[in-house]
Structures are given as structure tokens and as C-alpha cells.
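Note that this complex is displayed minus one protein chain, with the remaining chains in position.
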Amino acid sequence: MALIRDMAVQGAQMLLVLLLAPLFTGFVRKVKARLLRRQGPPLIQPYLDLMRLMRKEVVLAESASWLFRIIPYLVFAATWVAAALVPTFRTDLLFSWSADLIAIIALLGSGRFFLALAGLDVGTSFGGIGSSREVMIASLAEPAMIMIVFTLALIAGSTQLSTMAEFMASSAVGLRVSLGLALIALVMVAIAENGRIPVDNPATHLELTMVHEAMVLEYSGRHLALIELSSWLKLILYVSVIACLFAPWGLAPVGAGATALAVGVAAYIVKLAVGGFLLALFETSIAKMRVFRVPEFLGAALMLGLLATLLRFVSGSF
Amino acid sequence: MTFDGVTFNASAGVLLIPACAAALLAVMPDYRVTARLNVLATTLTLICALSLFFGRPQPSAYLLVDDLNGTFIVLTTFVGFTTSIFSASYIGHELEIGRLTPPFVRFYHAMYQVLMFAMNLALIANNIGLMWVAIELATLTTVLMVGIYRTHEALEAAWKYFILGSVGIALALFGTILVYMAARPVIGEGLDAMEWTVLVSRAAAFDPALLDVAFVFLLLGYGTKVGLAPLHAWLPDAHAEGPTPISAVLSGLLLNVALYALLRFKMLLAVNPEALAPGPLMVTLGLLSAVFAAFMLYRRRDIKRLFAYSSIEHMGIITFAFGMGGPLANFAGLLHMTMHSLTKSAIFFAVGHVAQVKGTQRIADMGGLIETHPVLGWGLILGVVAIAGLPPLGIFMSEFLVVSSTFARAPLLAIILVFGILVALAGLFLRLNSIAFGEPRGPSAKAEASYVPMFTHLALVLAAGIYMPPALVAWFQNVAGLLG
Amino acid sequence: MTGIDFDTAHLLAGSLVLVSFLELYQDRLYALLNFYALHALVLAASVAWQAFIQDAPHLYVTAAIALGFKAIVIPVALHRIIVRLGIHREIEKVVGVGTAMLAGIGLVALSMVVMLRVTQEADPLAREDLAFALAVVLLGLLMMVTRRNAVSQVVGFMSLENGLVLAATGAKGMPLVVEISVAFSILIAFIVIGIFLFRIRERFDTVDVQVLDLFRGERR
Partner (left out) sequence: MTLTIVLAGAAALLTLGLLAVIIGRSPAATRFIYGASMLISAISLAAALAHLLGAAAPENVTLPVGLPWLGAHLRLDALSAFFLVVVDLGAMSASLFALGYGEHETAPQRVLPFYPTFLAAMTLVVCADDAYTFLFSWEFMSLTSWALVISHPRLPENVRAGYVYLVMASFGTLTLLLAFGLLAGPDGLYTFAQMRAAHPSAALGALALMLALVGAGSKAGIVPLHVWLPLAHPAAPSHVSALMSGVMTKVAVYGFVRIAFDLVGAPVWWWSMVVLALGGITAVMGVLYALMQHDLKRLLAYHTVENIGIIFIGLGLALAFEAYGMVFAAALALTAALLHVFNHSLFKSLLFFGAGAVLTATGERDMEHLGGLIHRMPQTAFVFLIGCAAISALPPLNGFVSEWLTFQAILLSPELPSWGLKFLVPAVGALLALSAALAAACFVKAYGVTFLGRPRTRAAEGASETDAFSLAAMFFLAALCLVAGILPGLFIDALAPVSSALIGERMPVQIGAQWLAIVPIAASRSSYDGLLVFLFMVISGTLAAFAIHRLASDRLRRAPAWDCGYPDASPVTQYTAMSFAEPIRRVFGTVVFHAREHVDMPPPGDTRPARLTVELHDLIWEALYAPLVVGIGVAADRFNRLQFLTIRQFLTLVFCTLVILLLVLAIWP
């Protein structure tokens, strides 16, 4: 009986994440428009975009290979599996022990790996620009992320995401300097990984600035739909990781009843809204950096992560 | 054939055969016959030497066969035999291209046998004076052989060899006289004050200070013949300018015979506890020659001079091994002497062929030997691999023993030795690259001489690298114990 | 060993060293040859005297060889070679006379210190002979080192051999083998030198070792 309920919760978690992703992006765009005193597209605009793309025909470049057509499914699968393992409204999901935070980062890494390959496949210079910059950003963001994971794992005593969330929710965590550093570093890495404003502008196709868009320039129709959905999934994944680690209140425990689950979902949605609002606020308040200033930005994140880990190594109390 | 009858002839035979062969060869006009006679003489000498293995004659006043010179006699006669086969075809070719005239070839063969006689005499002489005369005779014959081509460089090399050789031999005589002086108060006057057997048994009572001075002179005297660093000047030019069979005999045998003489005296001093001279002296000279010769390999333009310096380096390593002393190092030194003489003579056989095939000895004018003459090319590579001390071949074992046993006792010396070996290896392979690999350069005539001697030597060294017959090992270990 | 025997032997050996010094001083070839003849003469006398003291008849043979060969035959032959080569007027010293002399004195002192300190137990005559013999050997070497001309080098080498003969005779009871070998070496040395000188002469029309050096291997 408990197994079926856990299976149901796990399935609900996967579906919830899938459904909320477009909504969250729509919400962020809406808030940004509002802050810029514009009407902005309706909240459900991303769903409409997906529908539109699903119907349109796929225009493939002549030099595109079989890999180009498989990559959208690979990227979507990797991102969806990663998102499914992050506890949103209930900790200790059925399959949470199968992959810890390092594995989730690596799954996102493989998603990025295949996306970069897709960029190179068509053989135009846009794909090349996108892939080479994405790879440069990743080569700094991933070590920073690993350093953050080290800090959190050393504090919580485990790399399992659900155990970390439970530890963070418990009173034993206390206020620690390394946690503060890890949070700032995690936010910076999240912005870089999802191609948000200071690192890369998601809304533009201007050659000189685009990174993520350049890689997916050649995609169209149903492939583009999948790619867009996976990037939205990735965004919501990062926000839910930040939420479950640094704002773990409201996460339902293992054997919780329906009411606790409902409270968990509600808390999760509130956290998403707050996160989306803060993200929109941050994006409108800052201009995009030149591409070769990004390494300093990410270098700072890496140093913060390393400092936090160093503090944890040096003594237990930090 | 009664044992004592035969054995007495054997040790005498080893001397008589080359002597009368020399006389005979001096008069025979036709080249074909003299070459075959030369080979025949060396074969017979080899057979006599081998028979020495089975029954050793009693040491007489003038002749002595024991563990130490037993193996070296066989080695000398064997290399002499293979070199004579090589020289038959080599000299034949030199005759065709006119570098040697028939009278000189006759002179060459006679001198070759006199050299064999002198070396065998030096090895089995029981009397230190007789040994000195034998080595002096060997030096003079090689001086004449080096000058045989009558070119400017050959004469200059011979003249240099003569002057330095004679000074060295004079110092050695002075050392011998001092040893006699030290022996006289203990053993009394007359012949037995100069016989090894008597000297070694009574050496403990000699005056150690006099023995030290004597060893200094002997080391400088015979050290010149061995080619140790400050006294080496004659060796590269003698090798480069003389005919190749003589370089092979010089490098393979004469250096060993001179070092054998030094070992005899070191054995003498080992019995006397207070005498300390051999250790530090031989170590310093050995290291100096190993490192000095290693650096000289880089700028060599002549292929024979290159391998001459390699001989100096190896003699340095061997002297260092004997200088360190102890059963392991001495065993390594003896093994290294045998392996070096076999490998170096094989290399000189290959070099002889290369010089004839390419018509020059300048390394700059040769290249791509592997492509034009694969068998010769790979033979030379195998030789250089052996001389650089790389595994499957024998020298690796001796270098392994020397370096590992020295490092525990004197780390700094071992590090200097390792540095020397490494620099030498780098230099050797740097030159080998321009000879064996790359685009074929220079003329490439067909090499008609036989490769049998070269590959027999390399096969022996390869076999020794993997498995050593227990009898040989027992001898070396016994002698290593004696050397102190 | 009565006093007089010792003193005479001592005197003869000392005079041999003195003659070596004189040889060192000469820069004319002819004078060098003459002093070399004198050197061999003194050696012969010393050996003869040793033979008389040790009443060892074989030493007389050595004295005779030294007198006949070294004192007479070799200087005359070398004399004739110099005339044929036409080099009798050349002056060829590398190091100035003053420094050569100082070096000579230093060498003699060194050989005295080394030999006398080492051979305490041996009988006084042998010690003296060895010390003087080492001095002569070192002076011979010094002469070879400071000369350019091949002939003077050979003379230096031969005076070095004389030192060896002195040492050999000083060692009482050394068997005949040594005498033969020393003589043997003189003979060979002389023949070979002769051949060499002629051939060198044929080839480079001078006997100056320096010209010879120009043709060292690998120079070109």
C-alpha cells in the first residue's frame, strides 16, 4: 500500500514539475513586463507556444545528421529525470536514493553536452559561437556547483538531496557563514546555467550576445518545442533546488497524509512565485555583461564555493 | 692424451700458436692464404684456451691459470677468433679499394698474431715483469697497426698513441719495481718475489705505504692503457684512424687486458688490510671518465670515435664498480667487462660494414641505414641498445647491480653515475637517430661481408642477459670475493 | 754496505739527476743530444757501480748495454737524423727556462718527500736510488711536456727510461728479466722512433709536432 502511494507521489511530482515549468516562465515574463510597465504576454503564453510549435513542420538543415534529430529527446529526458528527483513538495521520494545532487548536476551536464553537439552539427558559425561559449561558461559553472555541493554535503553529512532537505528543515543547521556563501554562489551559478540576463539574454537573437539561443537556432517545430520545454524545466529545477535547500519549510515528511501533501504543494507554489518575482526583479535591474566578463562573474562564484568548502574543512562550526 | 701432458701444452699452446703463426704470416705473400691462416691460427688458439677450462695446469714460474684469467683467456681468444673472420672480409675489401697494399696486409696479419700472442702472454703471465713486457709488446703492435693506413691522421694518431702509451708503460714499470721493492724484504730476492701466487699469499706483510705509492703508479700506468679520463687522449684517435678489426680488438680486448693487470694488483692490495689506495682512486677516475665520455658523445662527427668514447665511458663504469668493492659490485664489474668486450666488438663489426657500405666514417654523410641495409641497420641498433644498458641484453644486469648496490652505501656517487649513464644514453641515441633512421643519405654499396660474427656476439650478450651458466657465475663470484 | 760504496752510488745517482737538469736547460738540439749521451754515460757508471757493490754480474751486462747503446749509438743516429732533417738550428721551447727549472726543483723535492717517507724499512741505498730514479722520471716527463720538437720529446722519453733503469738496478736482486725488458724497450723505442721520424719527415717535411697537430682527426 505504501509503495503504491509513494509511486503515486513520485508520478505526481514528475507531472507537477512538467506542468508548472511553462507556467513559471510565463509568470516570470509577465512580472518582467509589468515591471517595465508593459502589458506583457498572457501567463499561459508558453503553453500556446508549445502547441503552435507542435503543429508546425520541422525544417531540417541539409547537413543535419541523425544525432541532430535525437538530441532534443536526449536533452529533454536528462532534464526531466533530474527535475523528477528534486523534492518539491515532499522529501524522500521513492527513487530519490538512485541519484544524489552530484548525479543531478552530471545529468544536467550531459544535457548541455548534447545541446552543444547539436549546435556544432549543422556546421554554421552561429552553432559554433553558441557551443563554444556555452562550454566555456559550463567549464566554470560546474566546478562552482560541485563546490557548493561539497559545502552542503559537509554540513548535512550526505549528498542525498532529500536528506539534505530534511537536515536543513531541522533546527540543527543554525546560521552558518558557509551556507550564506553557498547560497550566493548557487544563485550566480543558476543564473549562468539557465542563461538569464547578466550572463545571456534569453529573449534575443542578436549574434554577438546569444549563447543558448545560438545552439538551438536550427531547431524548429516539435524539436524546438522539446528544447524549449527542457530549458524551462531546467529553470524550475534550479529554483526548486534552491527552494528545497535554503527554504525547506512546508516540505511534507515521508508518510504524510493528503493534507500535508496539499500544504506541501501550496508552499511549493508560493516559493515558486516568490522565486519568479525575485528573478524578474533581478533581471530588470541589471544589464547583460560582455561575454568575456562572464568568466570573472563565474570565477567569483567558484571562489565563493571554494571558500565555503574551505571554511567547512577547517572547522565544524563555520 | 694424458691430462697433465695436454694441459701443459694448452697453456703453452695458447702462446706458441700465435707466435709461430706470426712468423709464418710474415713471409706468406698471397692475401687469400694469409687470411685463412690467420683464422686457422686464432681457431686453434681458441681450442687450446677452451681446453684450459677442463684441466688447469699447475702454476709454473712464468705461467699461471686461475679463476680470474681463465675466463678472460677464453674471452680474448674467442673475440680474436671472430675478429679474424671479420677482418678476413674487411681487409679483402680494403685491398680491393686500394687503401692497403699487399706488403702492408702481410705486415697486418703478422702483427695481428703478435698482438694475440702478447695479450695471451699478459693474461697468463705469473711474473709481474713478464706481464709488463707482454702489455708493452701489445701496445707497440697496436701502435704500428694504427699507423698502417699512412694517412696524416693515422700517423698523428699512431704518434700520439706511442708517446702517451710509452709514458704510461714507463710509469707502470716504475710501479712494478716498487711492488718488487715492497716484496723483497718479506719474500727475499729473485724470481719468486715477482710471482703472483707468492705475492698474493704473502702480501699481508708488505709495507702498506709503499704499496699505495706503487698502486698510484700502476693505476696511472695501466690506466692509460685502460683509457681512463685524464689519460684517455690516445684512445679515440687510435680507434678512428686504425683499421676497424683493430679498433674492435683494441676496444674489446686490449682495454680488458690492461684492466685485468690493474685487477691483479688490486687483488694484491685487497689482501693487505692497511692499504687503502685502490677504493677512492678508482672511484674518482671511474666517475670522471664515465661523465666526461658521456658528454663527449654529443659533438662527435666520426662514427668510430663516437664508439671509442663509449668504450671510455664503460671502462669508467667498470673501474667505478671495482673501486666501490663488495661482492655485488665486483661481480657486476667482471660481468660488465665480459659483456662490454663482446658488445663493443660487435658494434665495431657493424661500424666496419657501415663505413665500407657508405664509403665514409662521417656521421653527417650517412642516414636511413634501416631502409638501405635492414639487417645491418637493426644489428647496429641492437648493438647500441646493448651498449646503452637496456634490458634484454647483458649490460643491464651489471648496471643494475652497480647502481643499486652503490646507492645504499654512497647515494651521491650513485646519482653522479646514473647522471653519466643517462647523458651517455641520450648522446648515443641522438647520433644513432641520424645514422639509422630518417631519409637514406650517402652512397649505399652492397655489403658483401658476413654478419655472422656480429650476430654471434649479440646473441651471446642476449643469452647472458637472460641466463648465465652456473660455472661462469661461480668463477665470477669467487673472484669477486678475492677482489675485496 | 760500507760508507764509501754508499757515497759513490749516492754521488752517481745524484749526478744523474743533475744531468737531467742540464738537459732541461738546453734549447739547442745538438747540445741536448750531447747531454743525453752524458746522461747515459753517468747511468752506465752508476749501474756498473751497483753491479760492483751488489756483486751481481748481470748488472754489468745492463751497464754495457746502457753504455754502448744509449751513450753512443742512439745519440749518433739521432745526430745524423737531425742533419738529414735539417732542423739543427731550430730553437723550440714552450715554457721559459726559469719556470722549467723551478718546476724541476719542485718535482725533485716532491719525489724526495714521497719516496723517503714511504720506504722507511728498506735499506738506505735502495731508498736513495728510488728517490733519485723518481726525480729523473719526473724530470724526463717535464722535458717531454715543455718541448715542441718530436726529437727532443723522444730524448725526454729516453731520459725517463734511464730513470727506470736506475730504479731497476737499485732494487737489489731483481731478476734478469727486468734488465732484458728495459733493454728490449730501448731497442723497440729506437727502431720505432726511427721509422716514425723518417715517415713523418716524408709526409710533412718538418718534424715540428705542432704542424702535426693541425692534422688531428675531425679538425676539418
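Order of writing sets the labels: A, B and C. Residues in every chain begin at 1.
In the analysis below, a residue touches a chain if its C-beta (ideal position, glycine included) is under 8 Å from a C-beta of that chain, and two chains touch if they have at least 3 such contacts.
Keep in mind the model is a prediction, meaning the values are calculated, not measured.
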item: Which displayed chains the hidden chain touches across the whole complex; value: A, B, C
item: Option touching the unshown chain, where A:T25, A:T88 or A:S131 are the choices; value: A:S131
item: Which of A:V58, A:A172, A:A203 or A:V274 contacts the chain that the document leaves out; value: A:V58
item: Residue among B:T101, B:S404 or B:N478 that touches the chain left out of view; value: B:S404
item: Of B:L37, B:L50, B:V198 or B:L390, the residue in touch with the unshown chain; value: B:L390
item: Residues in chain C touching the chain absent from view; value: 94, 107, 110-111, 113-114, 117-118, 138, 141-142, 144-145, 147-148, 153, 209-210, 212-213, 216, 218-219
item: Residues in chain A touching the chain absent from view; value: 54-67, 73-74, 76-78, 80-81, 84, 95, 97-100, 102-103, 106-107, 109-110, 112-113, 116-117, 119-129, 131-133, 135-136, 138-143, 146-147, 150, 153-154, 157-160, 163, 207, 217-218, 221-222, 225-226, 291-292, 295, 302, 305-306, 309-310, 312-314
item: Residue numbers in chain B that touch the chain omitted from display; value: 159-160, 163-164, 167-168, 171, 212-213, 216, 220, 224, 230-231, 233-234, 236, 281, 292, 295-299, 326, 328, 368, 370-371, 385, 388, 390-392, 396-397, 400-401, 403-409, 414-415, 418, 421-423, 425-427, 429-430, 433, 436-439, 466-468, 470, 473, 477
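The working rule: only the chains that are shown with their structure count from here on.
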item: Touching both chain A and chain C (chains); value: none
item: Chain separated most widely from chain A, comparing mean CA positions; value: C
item: Distance between the centres, which are taken as Cα means, of chain B and chain A, whole angstrom; value: 78
item: Multi-chain contact sites of chain B, meaning residues that touch two or more partners; value: none
item: For the chain C and chain B complex, residues of the former touching the latter; value: 114-115, 117-122, 126, 130, 133-134, 137, 141, 144, 150, 153, 157, 160-161, 163-164, 167-168, 171-175, 177-178, 181-182, 184-185, 188-189, 192, 196, 199-200, 203-204, 209, 212-213, 215-218
item: Contact footprint of chain C on chain B as seen in their complex; value: 127, 129-130, 132-133, 136, 140, 143-144, 147, 150, 152-153, 155-159, 162-163, 166-167, 169-171, 173-174, 177-178, 180-181, 184-185, 188-191, 193-194, 207, 209-210, 212-213, 236-237, 240-241, 300-302, 305
